[in-house]
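A single protein chain has been omitted; all remaining protein chains appear in their positions.
Moving on to chain A:
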Amino acid sequence: MKMLATTDLSPDTMSQARRVGPPILKVEHLSREFGGVLAIGDLSFTVAAGDIHSIIGPNGAGKTTLFNLVTGVYKPSGGRVLFDGADVSGMAPYRLAARGMSRTFQNLQIFFNMTALENVMVGRHLHLNTRLLPALFRFPSLVRKDREAKDRAAQLMADVGLEKYIDADAASMPYGALKRLEIARALASEPKLLLLDEPAAGLNATESREIDEVIKTVAATGVTIILVEHDMKMVMGISHRITALNQGRMLAEGTPQEVAANADVIAAYLGAAP
C-alpha cells in the first residue's frame, strides 16, 4: 500500500499491483426523484474496500444526490444501499457515522462559530463521553480523554497541512484551508469509508496537488474513498475505479483507462450526439 503515496506510478501499474478488496458499499437499483424528476434512476454499483472510487459525470448528472442518498441526508425513492453488508438505506447520517461512514461537502459545511481545532474535535464525537452529567461536573476521565482528543485533532490538522491554523478561528481561514479542514474533521471520526464531494473545487493547481496527496495518504492507511471531482487530471491519476453517471443513470464503469476510452463518456462530456 505504501507505494500509493508516490506520485509517479501510472494508474494501470497501480491497478495491476493491488488486489481488489471485498465490497464495502453496494448500491442496488437506487433511485430518487424530486417532484417527478428522476435525479438518480436504477443505479447499481459496488465499491471495493481499500479503493479510491471516483464518481464522475457532467453537471446535473446526480453525483451530489448520490452522495446524499448514500450518507443518509436524502432518503431513496427506491432501491437500497448496503454498507459493510448491512442494509442502511435511508439511515440517519449520525447512525451511519457510528458504522464508519463520513463525508465532506461540496459547499463547505464548517462550524464557523468554533476554532479550527474545535471543528476537528467535533469529529471525535463518537469516541468521547458525550453525556450531560460528566460534562456539567467535569469528570476527570472526561477531561483526560478530551485532552487526548485535542492532541489527536492537532495531529490530524498537521497531517492535512493545516498546522499553522491550529489556534485560528474557522471563520478566519481561507477557502483552500477550509476544504482540508473538512477532510481532517471527517478523518477524526475514524471512518472506514470516506466520501469526498469535490475536494478540489475552487482550488488553484498547487492546492489541488496538495489535496491529491492528502487523499492518497489517507487511502494508504486503508480508508476506502469515494470521490466526486471535476478535476479529471486528479480523478484519472488517483482512482482505482471510476463510475460515470449521466442524467442520474450509469454511463460507464471501469478502470480510469476504460472509462476515459468509453465513447458514451466522451459524448456526454463533449455533448456530441449519441
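Quick notes on this structure:
Everything that follows uses one rule, which is that contacts are C-beta pairs under 8 Å (C-beta built on N, C-alpha and C of every residue); 3 or more make two chains touch, one makes a residue touch a chain; residues count from 1.
To be clear about the criterion, contacts and distances are computed from a predicted model.
Candidate names were "NADH-quinone oxidoreductase subunit K", "ABC-type lipoprotein export system, ATPase component", "Succinate dehydrogenase cytochrome b556 subunit" or "Branched-chain amino acid ABC transporter permease", and the UniProt protein name of the unshown chain is "Branched-chain amino acid ABC transporter permease". Listed residues A:49, A:82, A:126 or A:220: the one in touch with the omitted chain is A:126.
In the complete assembly, the contact with the undisplayed chain comes from A:103, out of A:32, A:63, A:103 or A:180.
Listed residues A:32, A:63 or A:185: the one in touch with the omitted chain is A:185. Checked against the full complex, the candidates A:142, A:201 or A:236 give a single residue touching the omitted chain, namely A:142. Residue positions on chain A in contact with the hidden chain: 71-73, 92-94, 96-98, 101-103, 105, 109-114, 118, 121-126, 128-132, 134-138, 142, 146, 149, 182, 185-186, 188-189, in rising order.
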